[in-house]
Structures are given as C-alpha cells and as structure tokens.
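Structure provided below as structure tokens; questions to follow.
Part of the complex only, each chain left as placed.
A, B, C and D are the chain letters, set down in written order, and residue numbers restart from 1 in every chain.
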C-alpha cells in the first residue's frame, strides 16, 4: 500500500446523505457568524475600530468595484504568471532530480535555500535585476509556488510502487515512457495536492511583492488601507484575497477530482465513498 | 539605460523617469499636478513615475540608472552617501519632515518629557534617533516597541505614541474620528527634511539643463497643488492612483501638507546650512559614521537656475 | 493472428553476461535492497543529505562570487560571498541565529501540529470539514503581514507572536498533504478494519495515520523553510532579536554584507531542519520505500 | 511447429548433469552460479544459491517449488528486474539488460499490477503503446485479446471494478499482446477457476506454438506444469536451488486427450513425488 494506493469508491462509509447536511451546517455556521459580526459591528464599531460590520465592507467593495476589479485582475495576472512558471520550473527540476539524482539532490537543496529567503530581503536584488514592474512580482510568486510542487512531486516520484516500476522495466519503457505511462500518473494525486498549496502561496506572494513598489494590485490596495488606517477597506481587500484563494482552491480541488478519478483523495471533507 | 531613465525620444521630447520615494499618494501630488497641467509638456519633457514602497530604496533606482531622478527619505539618502553612493540632493519636497509622533488627543504626547513612562511605537529606522533624544533629555522609563505598518497600536492602546506620517496617517486617523495630536520631529528640536530630490552626480554635471527643466515644471506643479489642494487630492485618488484611495482623504491630505511644503523662498527648497545640522545630528546619534559636508551633499544650482531669482514661478 | 518468425538466428555466445550488482547503487530504477551492508548504505545516504548540502552550497557560493565579480554587480545590490565573509558583523548574526532557531522550531512544531490536527478533523467528519476547510483557506488567503494588527492584538508582541506567525505560514501545506495521505489508503485495508469492527479512532490510529506519514513528511519538508520564512516575516513585522530583524536593520543601515550574512544563516537553518526531516523519515519510515 | 517427442518415459536428471549440459550451446537463457541475498527483517537472507540452468530456445519451461523458495526472484533476475548477488546470466547470448532493452520480454507478475487509471482495454494496450503502435491497431489487438480471456464487455471497466480473476486475466492479456520473444509467467492462472484455467492453458499453448516464443512459467499446479512444459525445474528451499530437472516428452499440441495418457499421469506422479521429497527435506 503505497501512498499511491488506490481506493475505489465502495460503499463502506455510506456517507453520501451527509453531504447535504454538511453543506447546510457550513452555511448555517457561517451565516450565524456573519450575523453576529454584523450585529456586533453595528453596535460597537466606531471609526478607527477593528471590526467594521460586514455590510459596510460589502458597501466598500461595491462602491469601489471598478478599482477592486482591476486591482484584483492585476494581482491575479502576476500570480498566474508566477504560478505557471513556478509549476513548470518545479516539474522540470523534479524531472532533473529524478534523472540525475546526485546533481538533482544539490539543486533540491539550493532551491530550498532560495525558497527560505524572505521577500523583504530579496526585494533589492530582485528590483535591481527585474525592475519594479510585472516581472518582479511574477518572480516572487514563482519562488513561492515552485517549492511545494517540487517537494511533493519528488516525494511521489521517489515512492512509486515497486511493482509498478518493475512493470515499467519489463515493458522496457525507458525513462520517458516510465514517467509518461507509470510514474507521473501515480504522482498525480500528490501533484494536484501541491497545486492546492502553491496556488494560494503564489497569490499571496504576488500581493506581498506589490508592497515592494507597484502601481496597481490588490496587495497595494491592502497596503494603502493599512497605511491609511482604513479598516473597512482593509477588510475589503482581505475579503477579496480570500475569495480569490477560495476560488483557486475550489478550482484545483475540481481539477484534482477530474484528473485522478481513480484516487480516493478528493477535495476536502467529502470522502466520496 | 538612458532610454528609460531620461533621454531624447523620437518626437524630440525628453523622457524622464522619476522614482517616487513612496506609494503614489498625495504627498507626490505636485508631480501629478505638473503632469496634468502640462508643465512638463511645456518643457518638452515626457515623464513616467514609478511608485516606491516599504521595501525599496528609491535612491538605488537612481544610482542603478533605472530612474533619472527621484526622491527618498533624507536619512536614507544621507546613509547611502556616507557609504559612498554618488548621489546629490538638489531639492526637498517637505521643508519639515511629516514624520511625527502621533498620539491621541485625550492622552497627548506634546514634548519629549511626555515620553516618560509611556510605550511608543517607533520605526526601526528612527529608533536610534528617539533613543538618543530621550537620553539627552534625561527622560526615564520609556519603552520603545517596533511600529507596525498601520496605527492600530495607537487605537487599540498598545502604544501611547506611534511614529508615522502626519500627512497620511494622522489625517486618516482624524477623518476616521480619532482625534490625534501630532508632534513633529522638528518640534523636538531635530531639524529635518522630508523626501529630498536626488539624482546622480554624473547627471548633475552632464545634464544640468535637463534637470533644471524638470525641476521648473515640478515647482510649478507643487505651487499649483498648494493653490488647489482639493482638485489635486481628488485627481490623485481617481486618476493617478486607482488602488482604492478616497478623494476626500487625499484632498484633506493635500490641504494639510500645504504648510509643510511651502517655505518663504518657495517650494522644493533645500538649505545646506540646515542640512549640515541634520548631518551633525545623525552623526551624533550614530546613524551615520562618516562626517559628511553639506556642500558635498547638497547642490542648489539647479534650484537657483529654475527659480532664476524669483520665489514663485506661477504667480 | 499475425505470425512472427518462429526462430531468430540465435546470437553468438556473447561476452559473458555479467550482470553484477555493481550498478546497483540505488541511483536508477533498481528496486531491490542491496543485501550486505544495507544498513551502512542507509546510514551513508542519511549522511549524504548534509554532505550534498555542503557541496552545493560551496558550488553556489563559487558561482555567486564569480558572477558578482564578472558582472560587477554593486555591493549594495548583491555583495560577493568573500566580501560577506570578511566584512559582515558575524557576532550579530550568531546572536540572531540563536533566537531565531528557537522560534523556528516553535513555529515548525506548532504549524505542523495545527495542520495535522486540522487535517484529522476535516477528514474525520464532513460536517467539521465543511466548516473548518473554508476557515483554513481564509486564514491561508490573508497575507500574514496584513493580519499583523489582529495577531498582535490577540497574542501581544512577544516570542509567542513569532511562533504564531510562523505556524500560520506552515500549517496549510501540512493540512493539504496530510489530507491527501489520510485518503491514500487501499480500499481493502479499510474493509479489513471494517470487518474487524474497529472504531473510527482505531482505523485512524492503525491504518490512516501510518498511511499518511509519507505525505506528512513531504509536508514537513515544505514546512522547514516555510517556518524560517514565517519567523523572519514575524520579526520583520514586529521586531525581535532574530535574523529577520537583523535583515531589516542591516538593510536600513546599508550594511548589505551583514544582511546577506543573515540571509545565508537563515538558509542554513532551513537546510539543517530540512535534513533533519529527511533523516527522520529514513529512520522512521523504512517501509515507505523512498529512495 | 514443435517436433512431437516419442520417448514416453519421464526423463529425470539431477540439476547440472547430462540433460542440461547436452542442450548447452543452444540455450537461450543460461545462468551460472546465480545467487541472491536479501536483507529480511534486519538479517541477511539467502533466497537463491548456485542456480545453473539452461533453457532452450523456443521451449516451454516451468519452475515449480514450495512457496518462498525463490521462483519469483529467479524470474525477476532472468528478466533483469532484480540483480543477482552472484553468478552470471545470459539471455539470447546477451546480458539480461540488453535483452530487455531489445523489448523482447513479456511478463505476467504474481500480482496483476494493473494501472488503476487505465481501463481494462487501455491496460492491455499499454505494451503496444509503449512500443509506439498506432492507436487503432493496438486497440483492435487489445480487444481481441480481452475477448480471448473472456472479458468482452469489460473493456471500459477500471481495474477497481474487476474481480480478482478478471484482473488477472487482463494482466495475462497484457503480457501476450506484445508476442514477446521471451515470456515470463509468474503463477498467471492463480485465482482462475479450473475450467478457465484449462482454457487459458490451451490458449497459451496455441499462442506459444504459433509464435515460437520461449516461455518460462512459475506454477504450483502440477498438472498444468506437465501439460504445458518441455522442461520442468523443481526448486528446493533453504536456500532456493534447483533440486531436479524433468523433461516432459509428450506430443504437441497437447489436448484434453493428452491428459488421459498414462504417460501424463506418470509425469504428474513423478513431479508430485519430487515436490514431496523437496518438502520432506525441509519441513520434517
């Protein structure tokens, strides 16, 4: 039973009816929380306070919708570019590590070290090399996205079921063939999981990168709100960034489900068995 | 390269990239006024402005050639120059730095003595300065904590004083209904400039005339802003910066900062004598170790050429 | 059915088919254990991690040194390693390392613990999942720096805060990976536990948790540098004694070499923690077949 | 077509003696002193020792022996999936690695290792896909083979939806589709009912006769071993080694009729005796 072991949908848990119940529970809980927050906000919130009522936050969002929309798009664009690049880089590195274990190991560790450098520290060098535009934001997002993918993918590639690898040898698939037909499919669940980690990471990284200096973006809106001490605006930016990552997570959960229908691991919470 | 930072473009316009020392806020409304009012165009300059931010050293963009000119915090620039960066200061936006200790009106900090027994949130960069001030004044039991990016520390009572920008943060707090008292660094006897205009020594020598044209238009812009704060504040929030600023806030800031920007000799002035005091102070505190000479740091020839003996260019 | 030539010309007796165990060095697709000295092999490969780290670090430093010299990169943007080595304030760096390491360990443990616990809750009950998962996502969706005001309100500004911030950065990868692991269980193994009439707790303890371990170790590999990042970020937001603070103050004072010394130190801390995780995995999960 | 043998009596030869030496040069698979040591539960464990065997080109050869005696390991060594600790192996006059790389191997593993994301059909197709055969072509062949193993109608089923025996038959189809020059079969018909097993035996013999493949089978079924083989190697345990070699000389193609011959029963009896002997030696 490797990590890639397979559990097909059976009837073991018999949990299907719970899906509706859990959706209802979640809705109820969050509605209740929101209501409480709204009540508290209305009663207690004074300008300068920390918790403005949700209705006010929504108002801010609605009134500034055009600006928020374009700011969000900017950041999403940066994050998407970084994410794509990061995933591509990670996949390439993982393959290199797989092919040339010794060099690969070194590259792995170097990646680790680069990943552990905070954006704050990297900023001057990044700005010096890539300027203050789109590229430097995308680069920061890339750095944040690539490492989780690299770790998960190498982990999964390293632990493909022994029997499957033997099958590949007998079929004389060669390295490429064994990746294509056997090992990458086996690594797919771990890979999609890493995308779920990398996507929000890239988005947040892009936001932080905008703090280094930018003209547009959700991170900048957040910074203005913080710097200008405007709590409703701060919350509005936070709501937006949560919404984006929420959508990203949902999207990647969905992709995982589509891509690995044979695998038991499906999105959070709902064990379809 | 010169192409992006300041050079001739095909249509005969001089293109200049200006690196702002902070986000695109109303404190740079003067540049924007010059842009919208066509003062740069009149000088045959086409400009681009790059926003700065908390983690970027604006002067670095200038020395690296990414920007032809720019502005940055005075202390930062002096530190860089003490380290041998080939910079020169040719003007200053704020005649008095808006950097201040902000406190609540009902629990105000009005002098260095009021620090006693309080918790004050100060930025990393200014900490030494405040520590030395407190020490000199013999004030006891002050606890300094690092200041966050936002003034929650003040509103939630974690600190009695918060070091920040009077132009933006104090104004924001006031408009939120938090009544605040502002104690400028200058009020504590520390001379200061806010956001000095810089370029490289090389540019100053070789492209003096370009600088003069740029500065002339910029002076006009600042004068226009001081005359029409509401208009510029609104424009900043709606046209220049689309990241969720509010017209009202920015207009208030523009009105508020007027006093800090004007001086008897006109806007954007910088005085070597005052600069020398600032340098001495910083050496004293230990922020910079090398004894700089104001004459090597500041160059007033661009200002003089731009004003050409006047104190205002618009009126 | 298609016919194939029944007999191929039999190849000449060849140059002795020596397929010795020589090429069995665990590098490529070989799967079986090297019989004699496998333990020694495991020990060696355990040592290989730090050794490669050192080697790679050396090479990277060399490339860096040469790169800086050749391109003439100004030292305020990126100083050469030799310059860092000679002019950095190593005393300050080593002081900072001490306090950072503690916080990193704290954040690492707390973040992984929180992620693990959350994954357990989420996987155990769809209802809890539907409530907790959005919450986790939201927490993840907010840049920690933006949360700073709320965190400082809740936890003050002590060491606790540093740990909380690091944990916030660490927990999400752990959550996702452990969830993956908890579900990567063979159907028959679950059926077996079902027939044995195990309570869910027992199923978790005996089957799901062990099955989740490889993924969990992957999560900890991600967490090692993430914890360092978290602590540095926290120190950036709130100050403190550690490397993050040193990076900022050095940057402000334009002590670029000291700043880079601090960054290098943080990378080394991350690398060591990472190697520790790898070593632990080798020792604790011999069955997982990681090479 | 193979020549039908005429000598009816069971020819028993102890390993490494005349019979093996006789067929010496024509051996398509030859091992010399092959041994394999594993680390089991922290102790070194000798799974195989001093295996000398020679398998003739185009012959059908069977390994039989108690569970855990090293049959699968030996098969894996011959197929270059596992490296021996000692000794040399030669396949088609080359190293096993070279032979494998010439893509001449088919292998039915003891577990039917199906890829869970591929349908039954796609699993059978796999070897052809790896070899780059065009889609239509390989699909057609795979369909035919699935029909052959009695799985018509289950082409689109994922492995998780197949019964144990069905999965096994998919694995057999997958090994046969390549028409390999050398076919390894590790207890391929385990878990099939007797009738299906017979049928598969017939089919296997037919394919083998048609293609001239050399086949090496592991089985625990004595009657199957006699029915299919030209040569049977009996392995003993502790450590695994070849105890005896039996030449089965029965006319081809063998049919249900063949199984009624007294020679057939004699071979069966001989093999059973040998196995009992092997057991006697180690499990007193």
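As a convention for this text, contacts are C-beta pairs under 8 Å (C-beta built on N, C-alpha and C of every residue); 3 or more make two chains touch, one makes a residue touch a chain.
Here the structure is a predicted model, which is why all the values come from computation and not from measurement.
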| Using the labels on the shown chains, what is the complete copy formula? | A x1, B x1, C x1, D x2
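Simple rule for what comes next: only the chains that are shown with their structure count from here on.
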| remark: Via touching chains, chain B connects to chain C in a minimum step count of 1
| Among the chains, which is located farthest from chain B on the basis of C-alpha centroids? | D
| query | Looking at every pair of chains, which two share the most C-beta contact pairs? | reply | A-C
| Using CA atom averages as chain centres, what separation in Å is found between chain A and chain B? | 38
| note | Here the gap between chain C and chain D, centre to centre from mean Cα coordinates and rounded to Å, is 45
| At what distance in angstrom does the C-alpha mean of chain D lie from that of chain B? | 84
| field | chain A, residues touching no fewer than two other chains | value | 6, 8, 50, 120, 124, 128, 166, 169, 211, 226, 234, 237, 263
| Using the touch rule from the top of the page, what residues of chain B touch 2 or more other chains? | 57, 60, 64, 149-150, 152, 156
| For chain A, which residues count as touching chain C in their complex? | 1-8, 10, 12, 15, 18-19, 21-23, 25-26, 29-30, 50, 101-102, 105-107, 109-110, 112-118, 120-121, 124-125, 128, 147-148, 151-152, 155, 158-159, 162, 165-166, 168-169, 178, 189-190, 193-194, 196-197, 200, 203-204, 207-208, 211, 219, 222, 226, 234, 237-238, 241-246, 249, 263-266, 268-271
| remark: chain A residues touching chain D in their complex are 6, 8, 161, 163-164, 166-167, 169-173, 177, 181-182, 185, 188, 260-263
| field | Touch list for chain C against partner chain B, complex | value | 74, 76-77, 145, 148-149, 152-153, 157, 237-239, 245, 248-249, 252-254
